[in-house]
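The structure's right below; bear with me while I get my questions together.
Here the complex is missing one protein chain, while the rest keep their positions.
The block that comes next holds chain A.
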Amino acid sequence: MPTIYIDNKPYEVKEGKNLLEACLTLGFDLPYFCWHPALNSVGACRQCAVKVYKDEADTKGRLVMSCMEGVKDGMRLSINDQTAKAFREQIIEWLMTNHPHDCPVCDEGGSCHLQDMTVMTGHDYRRYTFRKRTYKNQYLGPLLHHEMNRCIQCYRCVRYYRDYAGGDDLNVFAAHNHVYFGRDKDGVLQSPFSGNLAEVCPTGVFTDKTLKEHYTRKWDLTMAPSVCNHCSVGCNIIAGERYGELRCILNRYNGDVNGYFICDRGRYGYEFVNSENRIKQPIIRNRTGEAASEEELMRSMGTILTHQKLLGIGSPRASVESNFALMQLVGHDNFYQGVSEAEAYLTRKIAGWMQTGSIRSASLKEIEQSDVVVVLGEDIWNTAPMMALAVRQSVVKTAAAQAAQKTNLPLWHDAAIKEYVQDQKGFLANITVAGSPLDEIAAHQQCLAPDDIARLGWAIAHELDASLPGVSNDESLLQQAQAIANALKTAKNPVIISGITCYNESILTAAVTLATACHAKVGFALPECNSMGLALMQAPSLEKAVDRMQREGDSFTVVVLENDLYRNISATLVDDFFSHCRNAVVIDSLHNATTEKAQVLIPSATFAEGDGTLVNYEGRAQRYFQVFVPAEGIIKESWKWLWHLYLLKMQAGNGHDHYPNELLEKLESVLPQFKGITKSSPPRHFTIHGERIPREPHRYSGRTAMLADRNVSEPKPVQDNDSPFSFTMEGFKGLPPAPLIPFFWAPGWNSVQAVTKYQEEPGGSLKGGDPGISLFKEPTQTTPLVFHEIPEAFAVRHQKWLLLPQYHVLGSGELSSYTKALQELSPQPSIALSAEDLQGLGVEEGSSVQLKINGTSCMLPVKIQKGLPKGIALVAAGLQGSPVMSWGEWGKIDGMTNGGE
């Protein structure tokens, strides 16, 4: 490790870093703008100047930009040198000649990097008396607000949006001191990662438009570490509340998972928590006065629980605790997964393979660091957006690493590396059914039918390991397989990505076999945030529950946990299911079709109002914490309700409260596959120096006034017995352990850039290790997972189409679809066919067609999907109003002329 001297004191630093990174790692406060750990250095803003000396005798030194200077052993530099300080102050003064007098009305204020840096350099008075430059703003869609006057020309936005996220509709225009960052004309930003601009921008040019509707400063938010519940990636987020409303979602850095960024579904999909559609009161139907109090509810549940047989329907979007509590209540044999047979079967398979330890799942970081990525069948851009962003980084970073090796350039030297790399890319083979935006950066992309994707997977595996069965008699397939196999042969860290949205088991077995053949890690994108946790419980599917109901007659009371069954299986089946059950008890947070069927409806907490644990696609158990106590005190976590009901049923209640840790300990003993899950966060009694961790920053305001309109005497602060957090601003003020970081703040660092102080090094892991516990065993060499059944090639059937779901990154989330901003960007339900099929049907694009499957039919507008193979129909899935059907089956499509029957 090289030693450098900063202001004449020796420090050991890591090799291959630049001076800025080294100084920040050591804890020095050095201002910067254009440098970002995920975007590296370009040396554009001139803010991070330090003085570097030739040797010990050199007293004069020279000013250098610390982000553009590599660390060398024995290097001497000064941060506190007068010239360097004056230079940095001067830079801010220049930036401030045009920066508007906006801070009071700017949403960035209080978490603004420019404010922090201005204070840090000491600039305080504008000497420049001439006029300020102004710009016209643009409309950028419902997610981001644009205020171009505030720009300091650091270029972070375009570097993030274009280079990092791969968008092409944001750019820099005009010249000299008139440069303009925006779109060529007003319009919605197309990238589903655009929301990160609000965090990337060091000033208030791009700010969160949904936060603007109920604006709150960072210091006024009650925050808690949370986990995104809109897809299976499990990005870490910070959720902030004020006045009993969830106000915003911010990224919570986790080096292994989401790093510095989250997708727009995660950032903007929070408003369902404040929705009008919330269930706020227990409801007992078919009586006068349906709203019930807790006592009434418990009384009526008491009679149901003691006299009737129970059947439980779990949910992939409910926490592990809630699903387990339901399993305890209804008994192991009466617990069902609450997803369709196809989905349950495939997710159980994946969970089973992962549990053997023969293959290892890749975290997002490992995907970013891989050198060859093969995507088999899954449209990860729409089903696991952050995984797609990680794949993009793998492609970019591999090319950069190769360039760095050839030219001896350091990796952080972004501009030079980009100049050298030009259009070169790492290897990505993106094999999907209908193409994806990732195709742009793919070395090899193709649209195939599911069975053909599996066959290609097998063919690649055969090229790598001749002992595996091959796919003969298909020249073009073999040629492609060879090209991909050649890349995999030279790869050091290959990753195979797949998922279940093709509803095709062969693709999964092909992916696993391929991963075994090239010792690759795998990433299987799953449908929901806790699909893996639910699959690990190894329960049968919803269809099995319907069967049982039909078989055993009208004797069961059904308990449905946070699950809209109408989104999982066809409506006729669900109707049939409810018609057979004696009583239906539904626990959920939002009214939906299923809650309409409930005789007893119990209000459950959303992710922001309760604690729980989610298991993401890679088997990482992550804890999310309650952010605030809802005004309606009767809203509780599902597991709390269910555990209460369980004790009521067993008549074992002793009046004590129940805590998530106790439940998880019980889970570990009952289901050993969850071993280790209690370690995902410190226990509820955890304190530091006897102090809890405050959810509120120390500048939290309005404590003695916010509730004064109701009663001038302040109420006692709410106690939290479930977690190591307090609901106040009192408590431990230092760095909390990584799973318990409620917000990023450090003295002098009010913006999100304070994250550097919580990391081992910029862009590295959080101090004490990144949060989350893997539930899967370390890989063993025992029995390699190899399969041998290769499917037949896909054959088009006459007048029939293979029905597959087409998800949309912003529209398809169940809970996020209740968000106004995302609803605006969500497409309308439709059916997509290949141009040839459309011609065959004799219908025009945009007209309605009738889709018939298993005796049900629905009308949908039809569109052409470029690249889609013949004989496949993609139906927009997961959107509000889109039909639910058994995917992977064959349906009939009738062309209607002018939509008339």
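By our rule, a contact is a pair of C-beta atoms (placed from the backbone, for glycine too) under 8 Å apart; a residue touches a chain by one contact, two chains touch by 3 or more; residues count from 1.
Simple rule for what comes next: contacts and distances are computed from a predicted model.
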UniProt lists the protein of the undisplayed chain, choosing from "3-hydroxyacyl-CoA dehydrogenase", "NADH-quinone oxidoreductase subunit I", "Cellobiose transport system permease protein" or "Branched-chain amino acid ABC transporter ATP-binding protein", as "NADH-quinone oxidoreductase subunit I"
Taking the entire complex into account, which one of A:K9, A:K60, A:R127 or A:H176 touches the absent chain?
A:H176
Options A:K60, A:R131, A:R551 or A:H656, residue touching the unrepresented chain
A:R131
Consider the whole complex, including the chain that is not shown, and state which of A:V670, A:A705 or A:V718 touches that chain.
A:A705
If you put the missing chain back, which residues of chain A would it touch?
100-105, 109-110, 130-137, 147, 149-150, 173-176, 178, 180, 212, 214-217, 219-220, 243, 699-706, 708-709, 711-713
